[in-house]
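First up is the structure itself, then whatever we jot down about it.
A single protein chain has been removed from this complex, and every other one stays in its place.
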Amino acid sequence: MTQSRVEAGVAPLPGVPALSDFAKPARSLWGDALHRLMGNRLAIVGLVIIAVVALAAVFAPLISPHPYQQVFSGHAIADPSLSHPFGTNLSSQDTMARVIYGARNSLGVGVLVQFIILIIALLVGGAAALGGKWADSLLMRLTDVVYAFPDLLFVILLQQVLSGTALANYMGGLFVVFFAIGLVGWVNLARLIRGQMLLLKVTDYVIAAEALGATRSRIVIRHMLPNTLSPVIVALTFGVPSAIFTEATLSFIGIGIRPPLADWGNMIYDGYGPILATPWPIFFPALALAITFLSFQFLGDGLRDALDPRTR
Amino acid sequence: MTGYFVRRILWIIPVLWLISIITFGLMHAVKGGPFEAGEGKSSEAGRAALAAKYHLDRPVWVQYGYYMRGLVQGDLGPDLASQGTSVNDILKHNWRPTVELGVVTTLYAVVVGVSLGILAATRRNSVIDYVSVGFATIGASTPNFVLGIMLVLLFAVKFKFFPAIGWGGLTGWKYMVLPVVSLGSLPAAYIARITRASMLEVMNQDYIRTARAKGLRERIVTMRHIVRNALIPVLTLIGPIAAGLLTGSFIIEYFFSIPGIGRAYVQAILGRDYPLIMATTLLYAFVIVLANLTIDMLYAVVDPRIRYS
Partner (left out) sequence: MSIRNRWFLLLGALLSAAMVGAVACGGGTSSSDKTATAAAGGGKTPAATTAGGAPADMAPDAQQVLTVNAQSEPNTQDPQGVSYTYELTVNHQLFITLFDQDPKTSELIPLAASEVPTASNGGIAADGVTYTIKLKPGLKWSDGTPLTAKDFAYGIIRGYNLNVSGAAYGGFFTNLKGADAVLKLDPKSATYVQDVQNGLKDSVVAVDDATLKLVANAKSASFLSNLTLAVTAAVQQANVEALGSNYGVASSATQLVTSGPFKIKEWAPKDHATIVANDNYTAGKKPYLKEITFKFIEDQNQAYNAYQANQLDEAMVPAALYPSISGDASMKNQIYQEEEFGTRWITVDVTIPPWNNKDFVIGINQATDREAIGRDVYFGLRKAWTAPCPAAVVGCDPTIFKNLEYNLDAAKASIAKAFPDGKIPDVTLETVNDPTTKALATTLQAQWDKVGVKANIVTTDQKTLRADMKSHKAGTQITGWGMDYADPSDLWAIFTTASVGGNNLGFYSRTDYDKLEADQDAELDPAKRTAILKQLQQFLAADPPVIQFAIQLRTDVYKPYVKGLVTSPFDYILYGDQQLVGVYIAKH
């Protein structure tokens, strides 16, 4: 390994640039990734937009011009105006308020689904990779079954089975929806985690650690998980908009959050009814969804470029 | 490796069987039956009679027994909604548009997606690049039925280039344009992004630099080396995408009134049409598993580094 003359204890030659001037500053995996991410302008834009949306979601009651459920009798599907900057919807409610509050539920669905997916995928993928041949075989066949099961059917059925229970009332009906979406969506991530861990099991440093007497759990936690996390983070980032879209699709069938709660998928579906008369009820939530969707895509792209050691 | 694939093929039967049990159980756990007081004006006695006719008053496992007995003989049961037509008939009449739509959309997504991805990777900062990526962006950021309605209003109602609804089979290309574009734009954009990423990764590889250093023409370098190697990860996507399109086309089928089984499937779920739900679920599951398996096989053939144990 090359050393600077300073490090080698040799005095620097005058006029000659030291080797250390050319060396990249030492950085950890995460530090380097962060640095590269910061250089990716599009990813930063995405991150900023997501932050704005998240803030809007959190501070909705403060920034919303009206309560989201308030009915303005006599003003159904009104065009944008001063009192209703985004117009009103079919139920005579203010669209802007509903878009702002909708950020909560839409973002919430997207992010919380990823939690469920991550937990299940880590358990299944990890157990499959580390548990030996039988565990692997069994769990992979289980994944096949879940994967082959038509998602739509499962979500609808699960939602309906749970709708009679107390769970149905959590978060205005949203809990069962994303619980169901999460339950069908973990397969790809589990396979990814398993694949990564299988690869890592045979890398030099893991073998070395085992030879040095490190315990299983230490190897997993200190060596394998951090290296698995990169593609996992990327997958989760792309998973958020995908979950939001799935939820929007489900609204079309009639499954989703309960009125008067708003989320973008629901608003798009509601805006479809009067679409021939006016585009505004569908335009604003669709725009919000598209912008958020794209932001997650840019961020995901950026994260992947930043975390992928091959593109250093 | 042959052993691996033989084992996977054999596994299909138990997987499907498990799915049938789960589906059947869940179906009957849901509230409401096919013969509740619907919009029609039936009487209690009438509904009870119908329920008895289709064994719906028996315990769930007995009903499952009836169903499996019919299934192994190839009889998928009667369609409860139309009381007379068998599920076999319904699937027979309606499978074709769904498959046609799925296959054509997959082709569209692959062709358009790969082309855009290659263009984006090789011709940066040109007009083609902007337009293609712009298109990919629009298609990818709205739900497909929103895209559908925009396209219909513009090209079917205002300009009357294409019909607003309907399906004409493989020969009726005019009917295909709007549904395929609506359904396929999101997968196309996704494929474009993966292709671009893959192309960029391959372009930085040593063997590409070697090829260039050898003095090969850029075009040959691109086509023979870069694209072929870049497409390998894309290949693995086609399976899930095709399976997803085949089984997820119901909104577009509903929207464009395409007489396929996707739409029938949703109606069956909402109408508790148990035999149709079972048949379509098993059919879809079979398609998904088969597509996955085919692609894994293809991948093993194409990439000699892959070895399954």
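The letters A and B name the chains in turn, as written, and every chain counts its residues from 1.
Everything below uses one rule, namely that a contact is a pair of C-beta atoms (placed from the backbone, for glycine too) under 8 Å apart; a residue touches a chain by one contact, two chains touch by 3 or more.
Fair warning: this is a prediction, and the values are worked out from it, not measured in the lab.
Checked against the hidden chain, the listed residues B:63, B:94, B:122 or B:195 yield one contact partner: B:94.
The chain not shown here touches subunit A at positions 40-42, 69-71, 73-79, 89-93, 160, 163, 173, 251, 253-256, 258-260, 269-279, 283, 287, 290, 294, 298.
Listed here are the subunit B residues that touch the chain not shown: 30-50, 52-53, 81-85, 89-90, 93-94, 124-125, 129-131, 133-134, 137-138, 141, 149-150, 152-154, 156-158, 160, 163-167, 254-257, 259-260, 263-264, 270-272.
Assume only the chains that are shown with their structure count from here on.
With centres defined as mean CA coordinates, subunit B is found 23 Å away from subunit A.
Touching subunit B in their complex are the following residues of subunit A: 141, 144-145, 147-154, 156-158, 160-161, 163-164, 245, 248-249, 252-254, 265, 268, 272, 275, 282, 286, 289-291, 293-294, 297, 301, 304, 310-311.
In the complex of the two chains, the subunit B residues touching subunit A come out as 11, 14-16, 18-19, 22-23, 26-27, 29-31, 137, 140-143, 145-146, 149, 193, 197, 200-201, 204, 247-248, 250-251, 265-266, 269-270, 277, 280-281, 284-286, 288-289, 292.
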